[in-house]
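Note that one protein chain of the assembly has been removed; the remaining protein chains are unaltered in position.
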Amino acid sequence: MQRYSGFGLARHALSHHENWQRMWRNPTPKKAYDAIIVGGGGHGLATAYYLAKEHGITNVAVLEKGWLGGGNTARNTTIVRSNYLWDEAAALYEHSLKLWEGLSQDLNCNVMFSQRGVLNLGHTLQDMRDIQRRVHANRLNGIDSQVLDAQQVKEIVPILDCSSDRRYPVMGASWQPRAGVARHDAVAWGFARAADAMGVDLLQQTEVNGMRIEDGQIVGVETNRGFIGAKTVGCVTAGNSSVVAKQAGLLLPLESHPLQALVSEPLKPILDTVVMSNHVHGYISQSDKGDLVIGAGIDGYNGYGQRGSYPTIEHTLQAIVEMFPIFSRVRMNRQWGGIVDTCPDACPILSETDVKGLFFNCGWGTGGFKATPGSGHVFAWTLAKGHAHPLAKPFSINRFVTGQLIDEHGAAGVAH
Amino acid sequence: MFLIYCPYCGEEREESEFHAKGQAHLARPADPDNSSDEEWGHYLFFRENPRGIHHELWVHAAGCRKFFNVTRHTVSYEILETYPIGEQPRVTANQMEKPA
Amino acid sequence: MSDAAIFDQQAVADKVTGQSPLHHLSSSHKTEGVVLEEVPSLGYLTLRGDANDEAFRAGVHKALGLELPVQPMTLLQSDTVSIQWLSPDEWMIVCPGARCFEFESALHEQLSGHYAVVNVSGGYTMLTLSGDRALDVLYQSTAYDVHPRHFGTGKAVATTLAKATVFLRRPDDGKWELIVRRSFADYCWRWLVGVC
Partner (left out) sequence: MTQPNRLAQGGRVNRDRPLSFVFNGETYQGYEGDTLASALLANAVSVVNRSFKYARPRGIVAAGAEEPNAVVQLGASEAAQTPNVRATQQALYDGLVASSTNGWPNVQRDVMGLFGKVAGKMMPPGFYNKTFMAPASMWMTYEKLIRKAAGLGRSPREQDPDRYEHFHRHCDVLVIGAGPAGLVAASVAANSGARVILCDEQEQMGGCLLSTTETLNGKPANQWLSETLDHLAANPDVLLLPRTTANGYHDHNFVTLHERVAEHLGDTAPEGMARSRMHQVRAKRVVLSTGSHERPLVYANNDVPGNFVSGAISSYIHRYGVVPGNQLVVMTANDQGYRCAIDWYDAGRNVVAIVDARPDADGHWVKQAEERGLRILKGQVVFDTKGTKAVQGAWVSAWNAERFALTGEAQLLECDAIASSGGFSPVVHLAAHTGARPVWRDDIQGFVPAAVKGQLPTGGCNGVYPLHQVLADALDTGITAALDCGYEASRFILPEVDDLVESAPLALFEIPHTKATMRAPYQFVDLQNDVTAAAIELATREGFESIEHVKRYTAMGFGTDQGKLGNINGMAITARRLGQTIPETGTTVFRPNYTPVPFGAIAGPHRRELFDPKRYTALHSWHEQRGATFEDVGLWKRPWYYPIGNESMHDAVSRECLAVRNKVGILDASTLGKIDIQGKDAREFLGRVYTNKWEKLGIGKARYGLMCKDDGMVTDDGVTTCLGDQHFLMTTTTGGAAAILEWLELWHQTEWPELEVYFNSVTDHWATITITGPNSRALLREITDIDLDRDKFKFMEWRQGTVAGVPARVYRISFTGELSYEINVQADFAMHVWQTLFEYENKYGLTPYGTETMHVLRAEKGFIIVGQDTDGSVTPEDLGMQWCIGYDKPFSWIGKRALSRPDTSRRDRKQLVGLKPLKDDVVLEEGAQIVLDPNQPIPMRMVGHVTSSYFSPTLNHGFALALLMDGHNRMGEIVFMPMPDGQVHEAEVVGTVFYDSKGDRQNV
């Protein structure tokens, strides 16, 4: 792998950038692999990377029906935090956050993880109760988290309207300083490049459209490029997980919904942290390019269209203007949607299935970007050992039968 | 931004008047007390979630307050029919797979 | 006659005055081309029953002197009473507040079987919009198509008004009636004044 550095960049400049190597190969599929990852989003690529790096399993293919990182990885608002309520979730997301903290160096690719802090605003007494509960839990779980009052919030974000005559005044917030945002594309590319360098085949334009199962054991997948064999298959297909599961005769406790986001035109730096409000319902940060990146709510209906309804956008901008009246004249440049796989308890599924050798990593819904390295790390372990990593155990599909849900609804503020 | 034909009001109305209520034709097990944990778990949580033709339940919340079913394509978002509770869809995925 | 518990909620002592949900605001607002007014203290009855049941329809007719509208989104009215179709088994009856119990009782007298009549007079108030620019106000307030070609006289719909719900009616050419819920009346009024 060609190493990236400032020095290397200068050297390449002298040779007119004519000597850069491919970030990844474009290999022809082999007949069979030790393991197949279905889905070349951040989670799938991270899984492949850690399989190779931590478990020495390099005869691996990642099958991506479109382009690498083109699913939700390409369309999320990039918020990374770990201040989840329940122990099981907090442990998983904190594991991930720790990996984020060294990820650029680990991958030799700057994923621009910016620990600028995340505020989750509270606007009602019940909001504040929920915030306190979560922050107390975070603290005892070793996660940096604080409760702030309105005055402290104002000091961190002076442009936020904290006046008491708003429809829903800001009463306070939870604050996680280590949280922040990252460059979503670079995350996918960084994992892809590093996985490729260890021999993983990244197969784009390769859609899985069937699963071959013999005697309850997976033996490979059917694709638009033919059959590819493997006795271990990990599906990391986010919004399309139900579709892939059906190919193996499985039903999942998931619904795929449109989730939208939008960006403003690029502005000079004006907002230095991430601000999220569940109650008023909008969340916002400013990218390093200058655009305000704004997340909208989920649309109520199922949808695979990567687009949602206009009122959702309208409501989101009402919320943003309510919180930041000075943004009224800032303009919305582009809106888009992703397909999020929501679970009844707003927690993911990292699980074995009734088919031997077939695993699913899905259900991250509206908030899995932050989990990308952690999810890949834990899922790689699971695939390598054939059973769930301790951090993954609580996230088995079986919880929907036994009733042991991990209900992060509401408790974690906005779900992103 | 859907325009949904309410079979009770007899006209198309804005999506904002409705609430989407998930998969249609979900039958509660007839004898819950004697259903298995698997059956009950499936009834509660497991869903078809199809990419394509989907039969779903909506309610005309700001209008006539009636629930009804919608057959909708989850990619094109085209609404192919709406029909009252208790009726079966005329447009189904199997049908759509056959060449017209 | 059902066994529903009813009583004359309007039969207040002399000194008692009712208060409309908009008592704290003015009861009329006029700007160029629009007049917005409140008509307080009307009687409202929710009627439920089976429109296919002939006896039910006949009973309503007898009690109110009006046909039961069975066509979606129609409004039938006499000098004293109006009936608005709300759903295949639900209607809104509006009458003078003081005669509400009279009509409620009459309905109970005439109806039998599975039906319900509920006095909801405290729960609503009526706003009226008139003037050349009334349509402009509605275009800004509801996503429903209120263009005269689509919303003729005698039509009535349940729909949205900004972020509230409303029963929107067109009793005659020159006037629109908006029946709004009491707790939302302040919001609806301020919204309408804002866009007038």
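Per-chain numbering from 1; labels A, B and C assigned in written order.
By our rule, a contact is a pair of C-beta atoms (placed from the backbone, for glycine too) under 8 Å apart; a residue touches a chain by one contact, two chains touch by 3 or more.
All of these numbers come straight from a predicted model, not from anything done at the bench.
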Q.
I'm checking contacts with the chain that's been left out. Which of A:Gln115, A:Gln247 or A:Ser396 qualifies?
A. A:Gln115
**Q.** Touch residues of subunit C, complete complex, unshown partner
**A.** 2-5, 7-21, 23-24, 41, 46, 48, 89, 114-116, 118-124, 139-140, 142-145, 147, 149-150, 162-164, 181-184, 186-187, 190-191, 194-195
Q: Go through subunit A and note every residue touching the omitted chain.
A: 4-6, 8-10, 12-13, 16-18, 20-26, 66-68, 70, 74, 87, 91, 102, 104-105, 108-116, 123-126, 129-137, 139-142, 146, 159, 165-168, 183, 185-186, 189-190, 204, 264-270, 280, 286, 288-290, 305-307, 309-310, 313-314, 317-318, 320-322, 325-336, 399, 401-405, 407, 409-411
**Q.** In subunit B, positions touching the absent partner
**A.** 1-3, 14, 19, 21, 28-29, 31-33, 35, 37, 40-41, 43-44, 57, 59, 61, 65-67, 75-79, 85-86
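The rule is simple: only the chains that are shown with their structure count from here on.
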Q. With chain centres defined as C-alpha means, what is the inter-centre distance between subunit A and subunit B in Å?
A. 29
**Q.** Per-residue overlap in subunit C, given as positions that touch at least 2 other chains
**A.** none
Q) What are the residue numbers in subunit A that touch two or more other chains? A) none
Q: Would you tell me which residues of subunit B are touching subunit C in their complex?
A: 8-11, 13-14, 16-17, 62-66
Q: Mind listing the subunit B positions that touch subunit A in their complex?
A: 1-2, 15-16, 19-20, 22, 37-38, 40-42, 44-51, 54, 56, 72, 74-77
Q | Residues on subunit A engaged by subunit B in the complex (per definition of touch) | A | 240, 242-243, 246, 251-256, 299-305, 309-311, 344, 400-403
